[in-house]
Every structure is written in structure tokens, then in C-alpha cells.
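Every protein chain but one is kept in place in this view of the complex.
Right, subunit A next:
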């Protein structure tokens, strides 16, 4: 049984490491800001989830008690990763897309980040934030 748990923990560690690596490699490799959003919010989160689950199994079997900290951390990360993805996607829409480039929302109202209400950043601060890179 020890052998089986060792194989399980090792497999989850290796799979989690590969997922985390792929998530960060996609951050460098993918061509556009919106596509670059996909890799870390999905693959890296799954990689961290695999490592935390491996840690939980390891301490439940080889340690003296079951520790629930990992489950707490994994739950927190799985809850917050879509939120950060949403916030960064909204920032991308706000900074880089004009109103006629955006797809229709299907609700009759415009996108919330592109509403008609004047933003307090309409003094050209958007242009300062979109650096041209190097």
C-alpha cells in the first residue's frame, strides 16, 4: 500500500509540475493579450491544485494526521482564479479595444467597461498605461 501511495503522489506531483510549466510557457508563447489570459488562469491553477492534492495525500498517509490546509488553499485558488481572469480581461477591453470593435453583448446594453459614463481616466491616462513594449 505504501508503494501505491508513493506512485500516486509522484504521478500527481509530475502532472502538476507539467501543468504549471505549460501555463507559464503559454504566458510567454501565446500571441495576443486576450489569448495569453487563458494559460495561467487555467493550466497554472490546475498545476497548483495537483501539487496541493499530492501534498494532502502525502501527509494523510505518511504523516500522523490529515491536514486540511491544502484543501483550503486549493479551494481559495480555484475560487479566485476566474475572478482575476475577469478583472484582467476587463482591463484589456478597457485599454485596447474601441467600442465598435467589441462583439455585441446580446442584452441591448453596451459593455460595462465601455459605458457612456465618462471615466475619470479620460484625460489621456489610458495612453500612458498602454506602453508599446520593447
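Methods note: a contact is a pair of C-beta atoms (placed from the backbone, for glycine too) under 8 Å apart; a residue touches a chain by one contact, two chains touch by 3 or more; residues count from 1.
In this section, contacts and distances are computed from a predicted model.
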Checklist line | "Anti-sigma factor antagonist", "4Fe-4S ferredoxin", "PBP superfamily domain protein" or "K+/H+ antiporter subunit F" - which is the UniProt name of the missing chain | finding: "K+/H+ antiporter subunit F"
Note to self: Tell me which stretches of subunit A touch the chain missing from the display.
What the structure shows: 6-7, 9-11, 13-14, 16-18, 20-21, 23-25, 27-28, 33, 36-37, 40, 44-45, 47-48, 51-52, 54-55, 58-59, 62-63, 67, 69-70, 72-73, 76-77, 80-81, 83-84, 87-88, 90-92, 94-96, 113, 119-121, 125, 129-134
